[in-house]
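My questions will all concern the structure given below.
One protein chain omitted, others in place.
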Amino acid sequence: MKRQTQARIITLKIDGVDVAAREHETILELAQENNIFIPTLCHLDGLSEYGGCRICVVEVKGSNRLFPACMTPATEGMEVITNSERLRLYRFSILDMLFSERNHVCSVCVSNGHCDLQYLSAKLGMTRVEVPYLNPKVDVDASHEHFIMDHNRCILCQRCVRVCGEIEGAFTKGVMGRGVNTRIIHDLNGAWGDSDTCTSCGKCVNVCPTGALVEKGKSAGEMVKRRDWLPYLRLMQED
Amino acid sequence: MMIERFEEITTEEQTAVAEHDHTVKVCVAAGCLSSQSDQVLDALKNGVGEHRGCHVKGVGCMGLCSQGPLVAVESKTGAKSGSVMYQNVKAEDAPDIIQSLGKKPVARLELKTNVPFFQRQTKIVLENCGEIDPERIEEYIAVEGYQGLLTAVTELSPIEVIDEIVRSGLRGRGGGGYPTGLKWTTVAKMDGPTKYVICNADEGDPGAFMDRSVLESDPHRVLEGMAIAGYAVGATEGYIYVRGEYPLAVERLKIAIRQANRLGVLGSKVCGTTFDFNVHIRLGAGAFVCGEETALIASIEGKRGTPRPRPPYPAEYGLWGKPTLINNVETFANVPAIVRKGGAWYAGIGTEKSKGTKVFALAGSIQNTGLIEVPMGMSLREIIFEIGGGVPNGNCKAVQTGGPSGGCIPADYFDTPVDYESLKALGSIMGSGGMIIMDDSSSMVDVARYFMEFCMTESCGKCVPCRVGTVHMHTLLNKIYKGEARRHDLETLEKLCDLVMNTSLCGLGQTAPNPVLSTLRYFRHEYMDLLVDGAEDGRGATAVDAQLLEAQS
Partner (left out) sequence: MVSNTRKLEPPSDDKRWRIVVGTMRRNGFARHSLIETLHTVQESFGFLDEESLHYVAESLRVPLSQVYGVSTFYHLFSLKPAGKHTCVTCTGTACYIKGAPQLLAAIADKHGINPEETTEDGNLSLLTARCVGSCGLGPVAVVDGEVVGKLTPDELLARLQEVMDHHDD
């Protein structure tokens, strides 16, 4: 869904501040340029947009609907609100949903302290999960030589799926099932270690926001991810 | 010239009809077929062999499906000229029916037709259902079929066609009620040589079968509507996305497309003009969410049917990234008549904001289960008690409209006219046309739980609120229904409704809470009665029928 960027400049307001945007820029891009914080999980600079986590929703004056900032283009005269009480509560609830969906025990997680989910909860001031954990029985796939996939920590943001296809071109990672039974898979749902298509590039591990994809041999809190390479790679691809 | 060809066919058909004193029509749509109407048809065909002047044919749905197999006999001569209808006909009844031709009808099978069910309907979309053989294009043409398309491509400009649709006030019958003329205008304005027309025949509402009946009974009508749309918006390819569970509809569509291509009303050079229009069929594979337009497009492209945020709308960025017009089966089925008789004629039917007629599928606790078509604005009471014949045993409690995206309307509100706005004001929606009537024996909490289970299993899993929220809501509804919940559980449920409704990506999630919200609005006491700490006097949960509970848990 790539569009041509035209030079036209439009003006709008974000949280009462006048800002100027290039046409087709998203609300999220614009907010980031203007140092306005909007939480995100499935969005990652350099990957295609997904629009699934819904944590980035914002209000637009004159509409009852909420809009995902990562996928909503800025339009002339728009008045965007990114931090109302209502949005704050919705974001809490979305984190609630994510924490309750799988089994997140941060204290023993190798990504403890370096996890986007954990970081957002702290940043938004969330203190407890209000709904019961669903406690599904999901696997840990440790068959790969270097990496581990722990479905207990997966939030299904599909960053790994996108990087594996869009950047690495391997299409090893995919997604099966639907609804709450959705799972990340490798090839025909085989063990990761058995995959003939995986190049072991490690990109999926580095883009994963949580402790779902980690390197082997790390102990709790040791897994730090590197992502600064993404936007450059993407730029090079487009040229 | 196509027009002469049409006249020829019409004359042939009329001559054939004139040669017969009696026409015997047997419903061979899915409802009656499931009670072996095909055997009835064969028995009658074999039986009339010696009876001259009688023509036996298979036709589409006659509406009163619950009494099937239905057979209609039209006679021009004899003691009993006119028409008779028979219900619950079996193959063994064929000799009696043939014997009676031109004489007294077979009393034990007779179905009274001077009743509101048949008399209070206004048929536009269903006008040919139960009248013509869906597998013969000639019969469709003999009842002015493809006249609308011919007029459009030979006499009108695309803009004039769209003007007619705008004037008609037609709104989308797929549930949303978006003005069809406006949608067509948007797609027509898009640049580019390649555009698509898609007919949404995914009919996902479980308990509705309007689109199915139209496709099985009068498939050419939908094709004609699509071709007119293609001409109006500038598209040369059309896709019909049909539910995989409808093999008969697919079969009849295939036949219809083949016949239309051969006659030259579809394919290249439609009706001898320079306009080309090819129609392809795509099969769904059992995913409710694929009725959502962006998911449907993904599915036609061979992918997982997950929706994406709009904008951009399909009108701008649709199938394979091209401008795409998506309309529902019934929306397209209205188009030929509008072009033939004019938008003003259509706008004369219905209410100020909801024009024309609407097809409904009546099911549940109601006497006359089946398919009906009524003008917009008729009251629920007339539909349920007069046309539907009321509830067989017990009291009518509520009607559910709009399926999993809709709500339950209690009997107190049955004087409400059926139109898009009024139903919305009551917390339900028009939806695609499913009406499920519930009597006293239905628990509203159970109904809410049922629909939540549906949404939970049909959620595509892409967005967090719908994927996880529906599971939590379903768990809570189960807990309430079993009498194990407390007031704070109900509060959590309401909070989740608000979350899922407002933050979900697509219509499935956004409307999933509707059945809960509407039952809470009108039947809150049923929830309260089931809470451990619900009743004012602290009595605790009232027992639900233990056996039912066991059966359903």
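Here the chain labels run A and B in written order, and each chain numbers its own residues starting at 1.
What we mean here is this: a residue touches a chain if its C-beta (ideal position, glycine included) is under 8 Å from a C-beta of that chain, and two chains touch if they have at least 3 such contacts.
Not measured: the values here are computed from a predicted model.
Taking every chain of the complex into account, the absent chain touches A, B. From the set B:G47, B:G60, B:P158 or B:G305, the residue in touch with the chain omitted from the display is B:G305, counting the whole complex.
Which of A:E49, A:E130 or A:D187 touches the hidden chain is settled by the complete complex: it is A:D187. Contacts to the hidden chain, counted on chain B, fall at residues 30-31, 33-35, 65-66, 68, 204-209, 212, 244-246, 282-288, 299-305, 320, 361, 363-365, 369-370, 400, 403, 434, 436, 438, 442, 450-451, 454, 460, 548, 550-552. Residues of chain A in contact with the chain left out of this view: 161, 165, 171-178, 185-189, 197.
Note that only the chains that are shown with their structure count from here on.
Partner chain B is touched in their complex by these residues of chain A: 1, 50-55, 57, 65-66, 68, 71-73, 90, 93-94, 97-98, 100-101, 130-132, 134, 155-156, 175, 177-182. Partner chain A is touched in their complex by these residues of chain B: 287, 304, 308-309, 311-312, 317, 321, 456-465, 467-472, 475, 492, 495-496, 499, 502-505.
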